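For reference, the structure discussed in these notes is given below.
Removed from the display is one protein chain of the complex; every other protein chain stays in position.
Here the chain labels run A, B and C in written order, and each chain numbers its own residues starting at 1.
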Amino acid sequence: MKKKNLLFSSATTVLAITISLVIALVIILCVSEQPGQAVTALLLGPLRSTRLIGSIFTTAIPICFTGLAVCLMFQASMFNMCAEGSFFLGALAAAAFATKVPLPGILGLAGPMLVGAAAGALLCLVPAWLKAKLNASEMVASLMLNYIALYLGLYVLNTYLRDQSFGALASEKLPDSSKLDKIIPGTSIHSGIFLAIFFIVLCFLLLYKTSLGHKIRTYGQNPRFTKYAGIKVGSVIILSQVLGGAIAGIGGSVEVMGMYERFQWTSLPGYGWDGVILAILARNKPQYVPLAAIFLSYLRVGASTMASNTDVPKELITVIQAIMIMLITATALLKGMKQKMVIKEALSSGTDS
Amino acid sequence: GCQSKSEPAPQETNGAAADDTKKEDAGEAAKPEESKAPEEGKDLPKIACLLNGNLGDKSFFDSANAGMKLIKDELGCETNVIEMGFDNTVWETTLYEVSDQDYDIIIVGTYQMQEVLEKVALEYPDKKYIIFDSAVSYDKEDYSNVYSISFKQNEASYLAGALAAMIAADDSLPLSNGEKMISVVAAMDIPVLNDFIVGYIQGAEDTVPGTKVAVSYIGDFNDTAKAKDLAKAQFNLGSSVAFNVAAQAGLGMIEAAAQNERYAIGVDADQAMALKETQPDQSKVIVTSVLKNIDQVLLLSVKRHIEGTLPYGKEEALGMEENAVGLAVNEVYDGIATADMKSKVEELQGKIQAGEIKVPSAFEMSEDEISQMKSSVAP
Amino acid sequence: MGQILEIIFTADFLHSIIRLSTPILFATMAALISERAGVINIGIEGTMLFASLMGVVGSAFTGNVWLGVLCAVVSGIAFSGLLSFFHLKLETDIVLTGIALNLMSSGLTIFILYILTGDKGVSTQLASKAVPNINIPLIQDIPVLGSILSGHSVLTYLAFFLVIALAIFLKKTKLGTYIRAVGENSDSVETAGISVNMVRLKALLISGAISGLGGAFMSMAYVNMFTKDMVAGRGFIALAAEAMGRGVPGLSMLSALFFGMADALSNNLQLFNMPSELTRLMPYAFTIVALGIYAAREQRKSKA
């Protein structure tokens, strides 16, 4: 049974991806003057040069973090959308710390990241607390908080961090000690990738090998039972989201320290929502996050190569992603088939139950 | 909205559907040049233009795009325009990609590209780069292969401010309440935009001392609805003229002006002309527009490159002389502005060009000075 | 401060509250109807956005405002039809589907706009029409009240009318009763011989239609053009407003007005150069605080 479920969920995923890619092709055929080029750019573009291949990975890194964050929260069925805001604030806080308190050596990296983590955690603490203490919908709260995070962040950036001499709204340059070094020449892949891998392992262990993880998953399945079993529900609610926020925050710091000279976002970068997409692709399982991330960023890079070389805008990809998510979560997609199989088995195997 | 990747490059404000208008004033501007068309045979540079945003912003990038068209049509150069979108992380990659290819000149714009360019340009010393509306830091490294263009938007804004103040002080004008209050709706609190505001305020104060200037920031470059809300609030407070210093968002402000029956000042392109067909009632209230002719400037630069007179390795700040910035003079302007207003504007323009008036620039002011200036004239 | 108070008590200010509340009110009613049927529709944000583009496109191509509005409503219905199909037929999680649709909408609108006009930002290429404002005969002559209540967009009046209509609909009609019943205890409805999915589908489609109106208002009345992501979180605020209105149309309307007020306030505070970032986060901050207070109250009630 267990195996069959796995089989069907992966089958659903594959089917979903295929369908949505087919839809993509159809759309391209409809709107494009040079469909051939567009399709090849979309599917093979990313492999055109080492630099592009590199950018597949650099695009994957931030969404790995938000993906993990969302996995943690969704496993506890906490529909907290703050990964978005946490990522943003994390990046800002890291940049702030790095520029205001330049530290040498490893501290220059660890310091900002810890601050970023704290900022991210703090943001997610709000909906978590509202949920745990007042049973307010964490989702609605978090949706609001994303905007608060954005404007609060911009306020701080504008009033305390901005580089006067720089034309755009941006922080001071990050000191070199607070930049993640590029690890592969000719690409912009940075050492943040190791951190991403580290956190993937960490989240896996946390969820499946620790008592907290067990509590989180149990709560996600049946809150009432968790309470009955004597598990401190409040702490589970809060921890799952605060940890999620922290990871998103670290993601933000890694992104800004790895990819940017300075902090210069003036609107939410959208990685949090990517995190949701990722978590769904990975079915909330950390171990699948990297795969999903690579896949997603391959599409992204493909899309932007397509956009810059043909007449198809890269927004096409957001449409495809959405269809993909919906199809993947469509439990009923293969239900009929599954049901038939189950019945055949049962009827043949005779009695059971 | 959910997934708005990063931030629109700081687009110096924006105008409405300006393509046709652009072409025509491009036409005028080009006329003097047309006589000495590019000598054939002389091998022409192959030019790439990277836009760290998207076309259709009706201002900055569209204008640059228009410039590339001119270069292609008038100089016959091979050109390619690449939209890189708002995702900062792909810009560097793309610039490298392009630098690897066989382009002679690579054009980029905005402050956001500055540091990317500073990095790449050093690695490709034999390529030529032009960055507009920003400058690489020549003092730090040897950027002898980079030519930087910045615009003196503050000068044109100074004139706009003067005109606005005079209008606001004169309640004989149908849509003015004579309360000596004008306003600005800006996209963001950033130097490039503050450069407009500073000039605007200075112009107003010098011409009609004691004029109040309400300044509102939208927070991004595309929220027309917010722009409209803010403008309406300003008009309700008593402002007679509002200055659009926001990208697309500014269109919301102009709507508000038409609805509340007040005056508006457009920006970048001649918005009165741009909206003439589609939104006549809005066009009617746009006294003038602060022009910023990126297309002309790019055309000129490439010409100078071909002539070999383009000063790579240095920054040039282009103002009114170079026809890089200026006020739009059109029938709406003629209809609204009184004779002595016009003469005053011309007088001021002369003084600026003669250097008798030194218009302050946000780039030379500190954060505090700017906010002090703003609060000194706040209603 | 004095100045601020002066402004707040002007007719203009109150007038603007009504104007600013309208899109939130539409969204809130959309949230309400689906919530009462037991499905939380966070796709409203995206539905409105899509509808607002379609309204512009429709009115531009037909050259008729009302056809434009119709177009917006229809596309709103279509969008929530998509949501219903995935949630009810393919049994996807409603929240995730809603999120997906929001993501889709913000991309799809830009995509369509680009295909139609070559622009990615504003729809100024499309000569779309504006829904007219109307002055109400008698009311407009009442001194202050007139200038507050009169001269709004037709859709604004429709929005407030909708509140009453929904209240009656839920209380007195069959479908309304079923919707309430499904929201409270779906399988009793199923065993009573009513298809729960059918009821939910209808509720969601109504919700879509209302979101469509909201979208139309955004791009054809609030401003007269489409701009990317122009709904700017109103669909989300609506969820909060609905929650705080306990699913009761009247109360939900009040909380919608409350957010409109916060919005209007933030617009005015800027004039006295208060940092724009702070003023912009006010409505959202209000929402959170209000949500917290509301939740606290609810909890005390349930404890007692």
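Everything below uses one rule, namely that a residue touches a chain if its C-beta (ideal position, glycine included) is under 8 Å from a C-beta of that chain, and two chains touch if they have at least 3 such contacts.
By definition in this document, contacts and distances are computed from a predicted model.
Only one of "Monovalent cation/H(+) antiporter subunit G", "PTS EIIA type-4 domain-containing protein", "NADH-quinone oxidoreductase subunit J" or "ABC transporter ATP-binding protein" fits the UniProt record of the hidden chain, and that name is "ABC transporter ATP-binding protein".
Though it is not drawn, the left-out chain touches A, C in the full complex.
Checked against the full complex, the candidates A:135, A:191, A:218 or A:309 give a single residue touching the omitted chain, namely A:218.
Seen across the whole complex, the unshown chain contacts subunit C at 172-174, 177-178, 180-181, 184-185, 187-195, 302-304.
Touching residues on subunit A toward the chain that is not drawn are 1-2, 205, 208-211, 213-215, 217-218, 221-222, 224-232, 335, 338-339, 342-343, 345-347, 349-353.
Here is the rule we go by: only the chains that are shown with their structure count from here on.
With each centre defined as the average position of its C-alpha atoms, the distance from subunit A to subunit C rounds to 28 Å. Across the assembly, subunit C contributes residues 99, 103, 106-107, 114, 120, 233, 277, 280 that each touch 2 or more other chains.
Shared interface positions of subunit B, i.e. residues touching 2 or more other chains, are given as 2-4, 189, 219. Per the touch definition, subunit B reaches subunit A in the complex via residues 2-7, 9-10, 82-85, 87-90, 92-94, 96-97, 110-112, 114-115, 134, 188-192, 219-220, 363, 366-367.
For subunit C in complex with subunit A, the touching residues are 42, 86, 89-93, 95-97, 99-101, 103-104, 106-108, 110-111, 114-115, 120, 233, 236-237, 239-240, 243, 275, 277-278, 280-281, 284-285, 287-288, 291-292, 294-296, 298-299. Here subunit B touches subunit C in the complex through residues 1-4, 16-17, 54-58, 189, 214-219, 222-226, 228-230, 232-234, 236-237, 247-249, 251-252, 255, 278-279, 371, 374-375, 378-379, going by the rule given at the top.
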